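Of the protein chains in this complex, one is absent; all others appear in place.
Right after this comes chain A.
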Amino acid sequence: MSANKQEVCLDHQLCQEMEGYVEILTTSGKPVLNADTMKKFKAICKKSDMYVEHAYHLLMTRLDMDHSEIRLSAFQMINELFVRSHIFRELLLQNFQMFIELTVETDYNLPLPLPKAAADTMKQKALRAIQEWNDKYGEDYKKLALGFNFLKNCKKVDFNGIRARCEEEQRREREREEKQRKINEERIGKVQKEMSEMVEDMKSSLMEIKNSFELLLPTLDNFFIGSTDIDASSSAQTENDGYDKDAESINSDTKTTVKSPGILKQDDSSIDDDEEDDDEEEKDFEDVADEMSRQHFMQVHGLGGAHYNISVDLTPGPVELMENEDTSAILTHLKDQYRLLTSKFLPAVQKWLNILSKHGGSQTDVKKAIYLKTELTQAKNKYHDLKVIPEEEKVVGKADSDDEFEDVPEKEGYEATITPQRRKENGSSSSSKSKKSSTVTMATSNSDQSESASSSQGKKHTKPYWSINNELLEHDEADPTSFIANLKKIKAETAHLCSSSTASAPSTSKRSNSTDSVAEPDEKKRKLVENAPVVPYGVDLEHWGNQDKIEAPLVVKYDSLHRFWTPKDVEHCQADKEGIAEMTKRAISFTGKFEPVKWKCRAPLPNGKLCERMDRVKCPFHGKIVPRDKIGNPDDPNQPPQPLTAEQEVKDLIPAWQDPELQADIEAATGLDLGSGRSKGKGKGKGKGKGKGKGKQPKYPNLTNIKASTNTARSRLENKVFNRATMKRVNSAMDKVSYKHVRDRFGNQFNYSMNP
């Protein structure tokens, strides 16, 4: 009853899925099953015994197929299910005799099918499996024990040998594992040793890096120490104050988010406090009266609503750092450490991690390594984030003068079009700008830290009470290195330029103006020159215009072919004309554009189709390409007849001795490809022929093709020797010989001559 119920529940879709899996697994042609597919298959089987039964039937049909690879896979699946399902065991044991026949070859009338390797593997595996099954289930499944005994006693299968072999293999496996374990241990031990040696170095290096960063970029914690610049903190403070006020006045409903990374750590506590306060107050503000007072408050302050989200972004941007005397030492040190870190420590840690994870190192070691790696990568990233502006520019500037301010005007000098009247204002403004740019290089950062950092750096360059006027007064025009002197110089130059040209225009335009009269030939020449190719200088260029004067190079001719002994007077011979041609000709690569051929030959072919060849001018089979109508006749009736059809040509191509039929016969007999098929099939379109020529794709490409004719010496000989015609011929010849023999001997005797 329940079975019937289950049968109703058997899902058709799942059954199909199972069939699919069976198909995939059995036609894979591999000696081992695909674990994933098998898992899915088993998952379906696990659902109910009905599916197991279905699987049993599927597998038995597969096992019955005439291909050992299919059988092998099916057997492996059976093995998987056998050790799992009671129902499957019962079913299989009911038909165990057939199973044995199909896998172990108990019936010699039914040998295992062809791929012999697979068949042998299957036989071995099946015997081993049966033995294992018997050890495990023999007591409970009588028929299994009987089958085992049958194989053992009647079929004389050496199960003891199999068992021994199995044990031997297991032992070897164990030994190998042991060996592997030892190697692993050794490796891990080595890593541990290395770690213990290097960790200290790493830590100290990390500490050094950390300290140098602290020196370079003081954090907010220790930022205020001895610093006069409190911009950053004050801004943060004001934000905070505002926030506090908000929190107090707008009360609990205002949700304020402050994204405050590390720098604002000291503020976090205060925010937390506020929020706690908020929470406490929240309970109190549930009554209506309070609501009223809040609305009143909002009205008073002209606020739209009580819900505001204020977000303050305080993420630090990229940090730029100017290298100078104070920092250079630290920076070089940092660089060294960085190099050490990237070249030595990080790869080492990576290697440890690999080894530990691969060979199952202890958890603590792995953790330690991971921790080290994160530390190192953090340090590395920190270094990457830091943009160090090298000192070189400044060094150049210093060479000119001691004044660091001097490096800026160089840039100003490029502005040639600057007007003298504007220059004055510009001079002052630009100088102030330049001062700023020289001192505070970064302007992109909106963070307090970077700003403060840069300003703290800038402080060192900046003289506290500096002004451009002071600076200007300090120098006079006599000093050629001074700013004033430079300005004067530039002024003089521009004045000179203006006087020489009629208008203050760029030099190119001036030239075009002056050469207006001879414009046209020049224009032509220029165009030609533009188009003219550029070739390297050569002999032909040297004798341009008088080509006949080119002399062929002299070639030294040695009569003696000896390596050391040469005749005294060497004959110099002129090379012939080829030598000259070699020298005067140049190979120039074609620079034109490739135009694909868009037309086809379309000459009618004997098979009713049109020629598919796409030649530019002339089809090798059908001559010059001409416009043709739908059926391939040329539009122009006066067209000369086609020289040759493809077929004729092919026929002509094959030499007379190559009779295609004979060749096919020889091929059939020898099994060698002599190319008769090729020459025959040549007339057909090449594009099509290729796909067809390979023949139909086999249904299961993974399986070994057992029907493929075996081209062995024996089969070839068999083909020849047992050929019907050959036998007939040979027999008749032999008959003739024997008849002749008899006639010669006994031909004159009465009784023999009567019945020959």
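Keep in mind that, in the parts below, a contact is a pair of C-beta atoms (placed from the backbone, for glycine too) under 8 Å apart; a residue touches a chain by one contact, two chains touch by 3 or more; residues count from 1.
We adopt the following convention: contacts and distances are computed from a predicted model.
Name the omitted chain as UniProt records it, choosing among "Queuine tRNA-ribosyltransferase catalytic subunit 1", "Translation initiation factor eIF2B subunit alpha", "DNA excision repair protein ERCC-8" or "EKC/KEOPS complex subunit BUD32".
For the chain not displayed, UniProt's protein name is "DNA excision repair protein ERCC-8".
Among the options A:N153, A:N309 or A:N531, which residue touches the chain absent from this view?
Of the candidates A:N153, A:N309 or A:N531, A:N153 is in touch with the missing chain.
Touching the hidden chain in the complete assembly: which of A:K30, A:H57 or A:K142 does that?
Only one listed residue reaches the unshown chain, and that is A:K142.
Who touches the missing chain here, A:Q16, A:T61 or A:Q94?
A:Q94
Tell me, which residues in chain A touch the chain that this view leaves out?
Those residues of chain A that touch the unshown chain are 39, 42-43, 45-46, 83-87, 94-97, 100, 106, 136-137, 139-140, 142-143, 146-147, 149-150, 153-154.
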